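This structure is in C-alpha cells; I'll ask about it shortly.
Omission of a single protein chain aside, the complex is shown with its protein chains in their original locations.
The letters A, B and C name the chains in turn, as written, and every chain counts its residues from 1.
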Amino acid sequence: MAEITYVEAIRSAMEDEMRRDDRVLVMGEDVGAKGGVFGATAGLFAAFGEERVIDSPLAEAAIVGVAIGCALAGLRPIAEIQFLDFIPPAMDQIISEAAKIRYRSNGDWSCPMVIRAPCGGGVHVHGALYHSQSLEAMFAHVPGLKVVVPSTPTDAKGLLLAAIRDPDPVCFFEHKALYRSLREEVPDDEYLVPIGQGRVVREGRDISCITYGATVHEAVAAADRLAKDGVQVEVVDLRTVRPLDRSIIISTARKTGKVLVAHEANLAIGVGAEVAAIVAEECFQQLDAPVMRIGGPEIPAIPFAESLAEVYCLGPDKIEAKLRELAAY
Amino acid sequence: MAEITYVEAIRSAMEDEMRRDDRVLVMGEDVGAKGGVFGATAGLFAAFGEERVIDSPLAEAAIVGVAIGCALAGLRPIAEIQFLDFIPPAMDQIISEAAKIRYRSNGDWSCPMVIRAPCGGGVHVHGALYHSQSLEAMFAHVPGLKVVVPSTPTDAKGLLLAAIRDPDPVCFFEHKALYRSLREEVPDDEYLVPIGQGRVVREGRDISCITYGATVHEAVAAADRLAKDGVQVEVVDLRTVRPLDRSIIISTARKTGKVLVAHEANLAIGVGAEVAAIVAEECFQQLDAPVMRIGGPEIPAIPFAESLAEVYCLGPDKIEAKLRELAAY
Amino acid sequence: MVVSESAPAEMAGLSQDQLRSMYRDMVLGRLLDERILVLNRQGRAPFAISGQGHEAAQVGVGYALRRGHDWLVPYYRDLTLVLVMGMEPKDHLLAALGKAADPNSGARQMPGHYGSRAHNIVTTGSPVATQILHAVGVAQSFRYRKEDTVVVVSVGEGGSSEGDWHEGLNWAAIYHLPVVFLVENNAYAISVPQSRQMAVAHVADRAAGYGMAGAVVDGGDVLAVYRAASEAVERARSGQGPTLLEALCVRLQSHSSDDDQRRYRTAEDLADTRAHDPVVRFRTELEAAGVLLDGDADEIRQECQRLIEAAQEEADQAPVPDAASALMHVYAEA
Partner (left out) sequence: MVVSESAPAEMAGLSQDQLRSMYRDMVLGRLLDERILVLNRQGRAPFAISGQGHEAAQVGVGYALRRGHDWLVPYYRDLTLVLVMGMEPKDHLLAALGKAADPNSGARQMPGHYGSRAHNIVTTGSPVATQILHAVGVAQSFRYRKEDTVVVVSVGEGGSSEGDWHEGLNWAAIYHLPVVFLVENNAYAISVPQSRQMAVAHVADRAAGYGMAGAVVDGGDVLAVYRAASEAVERARSGQGPTLLEALCVRLQSHSSDDDQRRYRTAEDLADTRAHDPVVRFRTELEAAGVLLDGDADEIRQECQRLIEAAQEEADQAPVPDAASALMHVYAEA
C-alpha cells in the first residue's frame, strides 16, 4: 500500500490502464509535455509518446468530438477538459452525441470514453467564477451518460479504472481542492470501484447527510462536531451522481428519518433536488423531519475575493448549523 | 379580442415590440424570407427588412454570441434557435456568458436578450430524438438566466413581451405541439404577463398537479376525468421555471396535502425534482401523501416510431393513473 | 482552388461495366428517393428528406473508396452514397415507415439518419456538423493503429459555418489525418442562400487557411467527382493528409417534407436547378459515348424499380417496434 494524493491516484489509474490496454489514449489541452495544468497527466507523454498523449488544439468540442470518433473506431479515449468551467463548448458533443450514440443506433454503435475535468473551488482556490464551477447536474440529467465525482484517492483510482473500462461514456469530475490536499494509502494491486454505488463514510443513527465530492470531508467534519453532543450523523458519499444509488439513499433515510442533502453545486435543480425528491417519495412514512438541502446559493459561481467566496462555499460550519436544525426538529 | 394560435401569439408579440422599440432585432436560421421553420417570424422580414430580421449563418453559438454583443451595445435582440435540440452548441454563450455578464461585471454591464426555441415533442410530432427534447432543466439550474415555458397563446404573448423588456437574459421555450393546435382569444391591447408567476389553471382541494408547458393541457384533461369521480385536482401552471414561483407551489401543496409534479422533460434532476424538494421541505407538516413525480423516462428523448414514442410521452392516461394513486393514498 | 473539369471522352479510365454500375446506382438512389417522397405524400412516412440532385457527387465519391474497408460518416442527404457503401433499399424503406428492423436506428430516429456498423457507416444524429469531429477521431484511430483506411465525412455548405467544422478541419490538418471532407454544396441551407452563409465563392477556399489540399468539383459530373475524390482518397491513404473536397450540387426537392422551397426560391432559380439534373446528364453522356445502348437505361430503371418494389413489400409487412424495446440500449445491456 502506497500513500498517494488524489491527483496521483488519477494519474496512476491512467498510467496503469494505458500499460494494460493499448486502446487507451489521452487527449486535451496541455496534457503533453506540461503534464496537464494540475499534473494529472505528468509523465504520460514521456512514457507513451505523442500518439497516445495528444496535446490538442484549444478547442473543447474537438477534444470530445475527436474522442468520440476514436471510441467509435474501437479505441478507449480519455478526454481531459482543462477546467469543468470550459466544458460548455463541448456540451453538444457530450449530450447530443456521446450520450445518444448507443440509443440512436439501436445498440449498433457505442461510445466508450471518459471525459475528465477538474471541478469545484473554495475559499483557498483562487479560480473565481470561471475556475470553480460544479456543473455535474447538467450531465447527471442526461440519460446515456454516467457521472462520477470521487471524494478520496482510493475512490478516484478505482472509479477511474472502472470508468475507462465502462462500455459507455463517463463524465469524471475531480475536485481540484482535493488534488494535493488529500493523501491516502491505496491498494497496490488493481482494484475497481463500481460506478453507481454509494458508500457510507461514517455510520450514524440520528441524521443522514447525503453528499459527494469535496463536500464529503466537510460533512464528516461537521458530523464529528455533532458527535461530541451525542448526535450521530450518518454521512453517505454518493460517489456517482448518475446513475444514483437509490438503495443507499433510501436505506439511510429510512434508518435515520432525517436527511440533509449537501453539495457545492448550485442548489436549484441540482443533484440534491433529485435526492430530496427520491427521499420524499420513497421514505414518506419514515421521515421525522422535512428533507433539507444545503448547496450553492443563487449566484453564478464562486467569486474571487475571499470575503465573497465565503458566501458561496459551504464548509463544516454551515453544514453543522443545518444538521443541528434537523437534530432539533 | 382576436382568436389566435400559440405561434401567432409569439409572432405578434415580436411584431408589436419591434414596432414599439427599434432596438428590437430578430436573428436566427431561416427567420428571414422563410419566416422560420414554424412561421414564428412570418412577415417580419417583409415588414422590418434584413437589418432587423437577420438570416444567420448555420451557427448557434454565433446566433447567441452575436445577440449578446448586440445587447451589450444597447439593443434588445431576440435570438431564435431553430429547435431546442440544437441549443447545445450555444450553451457556452448562454451559461458562461449571457448568464454571468451582469454578475461578473459587478453590475457594470447587462445582457437584455431573449433566446427563443421550439421544444417538446409527442406522438404526433415526428421529430424523434433530435426534434423533441425538453432541455429547460439545464438552463433553469443556472443563476443569471430566466426560463419561461408558456402553455397558452395568452401567456405566450404576454410573457414574450415581458421577456423582451426584461433587463436580463430570458430563455423562452415554446412547445411545438401547441403552435397550431391551440387557439384562444387574447387581449387586443398591450398586456404583460409577469415572469416568475405561476397560475392556478383549475382549482381543486384534493390533489395538486404542478406542471408547465404542453403538459398543462394533459393534466387538465386528467383532472377532468377525476372530477367525474368527485376528486378535485388543482392544476398549477408554473409558466416560468426560473425563477420558480415558490409561493404558488407551497400554497397549493399546503392546501391539498397531495402533490403530483408532471413534466415532459426527463425526470431525473429535472424541474420536477426541485418542485418536489421544495414541497418536501416547506410543506412537511401538511403533506398527506408522498410527493410524486411523473416525467420523461430514462431514455434520451422521444423516439420516431409511434409505438416507441408512446413509451416516452405522458398524456392524460398516465397522469390520471398517478393522480388516482395519490387519491387512494 | 482548382475547379476540376470532366473529360467525358476518356471516362476517367473506368470500364464500361463500372460506368453502367455507377449509372445504375444513381438511378437506384433517385428512384428510392422518389418512392420515399411518395410514401410521405401518402401519409405513410411521416418525414422524408431528399437527396435528389446529389446523386452524381455521391456515386463519384463512393466509387473512389475501397468499399468494405474504408469508412463513411454521412449526412442526411446521402441516400445514394450509403447505397453505394452496401446498404439496401429495404433498409431505408423500413426507416421511412418506422419499422423495427430499420438497421439505422430501429425506428428511433427520423429517416435519413444513416448508420450501419456492418458497412462502416458511422451512426449520425441530427445536429449539423458534429459528425466532422467524429470522422477526425476515426481517422486519428486509423493513424494510431497504422491502418491504411480512409474516412469520408460529408456535410452541406451550411454546415461549414458551424464551429465544429472549423475545429475538425484544423485538427485533421495538424495531424495529417486520412480524412476527406466532402462538402455537398447545393447553395441553400434550408432557405438561407450561400451568400448569407459565407462571403467567399467556395467553401474550399478555406482549405489553404487550414494547410490542407482543397478542390472544387462540378457535383453534377459524376466522373469529375470520381477523379477528384480518387485523388483525395489516395492523398489520405498515402499519409499526405486531408482534403477539403467541395462538390457543387443542386437541390432538386425542398429541404425536407416539412419545407416548400417555392416560398423562398424564384421560379428561374428552380428551373435552372431542374436543368442540372445529374442523373439525366450522366444518362445523356453514357448514351453519347455508346456505353448505354438503346433500351439499356430503361432496363436499368426497371431493374431498380423491381428491387424497390420487392423491398417495399417486405418493409410493408415488417412489424413496428415493440414498445418495451424503447427502454433498451440507453446503456450496454447487462
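Basically, contacts are C-beta pairs under 8 Å (C-beta built on N, C-alpha and C of every residue); 3 or more make two chains touch, one makes a residue touch a chain.
Note that the coordinates shown come from a computational prediction; the quantities given were computed from them, not determined experimentally.
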item	value
Residue among B:Glu97, B:Glu136, B:Asp206 or B:Glu320 that touches the chain left out of view	B:Glu97
Residue among C:Glu34, C:Asp205 or C:Glu314 touching the omitted chain	C:Asp205
Where the unshown chain meets chain A, residue by residue	29-30, 32-34, 37, 55-62, 85-86, 88-89, 126-131, 297-300, 303-308, 310-312
Residue ranges of chain B at the interface with the undisplayed chain	25, 51-52, 54, 56-57, 59, 61-62, 64-75, 77, 89, 92-93, 96-97, 100-110, 143-144, 146, 167-168
Positions on chain C contacted by the hidden chain, ascending	161-167, 170, 173-174, 176, 195-200, 205-212
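Everything that follows uses one rule, which is that only the chains that are shown with their structure count from here on.
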item	value
Most distant chain from chain C, judged by the mean position of its C-alpha atoms	A
Chain closest to the assembly centre - both centres taken as Cα means	B
Between chain C and chain A, distance of the C-alpha-averaged centres to the nearest whole Å	41
Whole-Å separation of chain centres (CA-atom averages), chain B against chain C	37
Intercentroid distance (Cα basis), chain B paired with chain A, Å	30
Per-residue overlap in chain A, given as positions that touch at least 2 other chains	61, 89, 92, 96, 100, 103-104, 143-144
Overlap residues in chain C, where contacts from two or more other chains coincide	105, 108-109, 113, 125, 127, 163-164, 330
